[in-house]
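The complex appears here minus one protein chain, its other protein chains still in place.
Up next, subunit A:
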């Protein structure tokens, strides 16, 4: 599974993506974020206020409790500033 990072989150991590294989205990996107943060101090710090982020699964924004089944690409999206 590919995890994408954008904007200042990408800069703070110094990379745009990771290829990960989460354990079976990771069932939702929320679980995935917890697991990623537990393995990466920089991500953990950058996501200290986690609910400001939106998540996408296969290029659709979805709720945090969305099951991870079928996820090929997950993105962690800092607050958006378009328009």
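Just so we're on the same page, a residue touches a chain if its C-beta (ideal position, glycine included) is under 8 Å from a C-beta of that chain, and two chains touch if they have at least 3 such contacts; residues count from 1.
To be clear about the criterion, contacts and distances are computed from a predicted model.
Hidden from the displayed complex is a chain whose UniProt protein name, among "Molybdopterin synthase catalytic subunit", "Sugar ABC transporter ATP-binding protein", "Assimilatory nitrite reductase (NAD(P)H) large subunit" or "Permease", is "Molybdopterin synthase catalytic subunit". Seen from subunit A, the chain kept out of the figure touches residues 4, 6-8, 52, 54, 56, 59-61, 75, 77-83.
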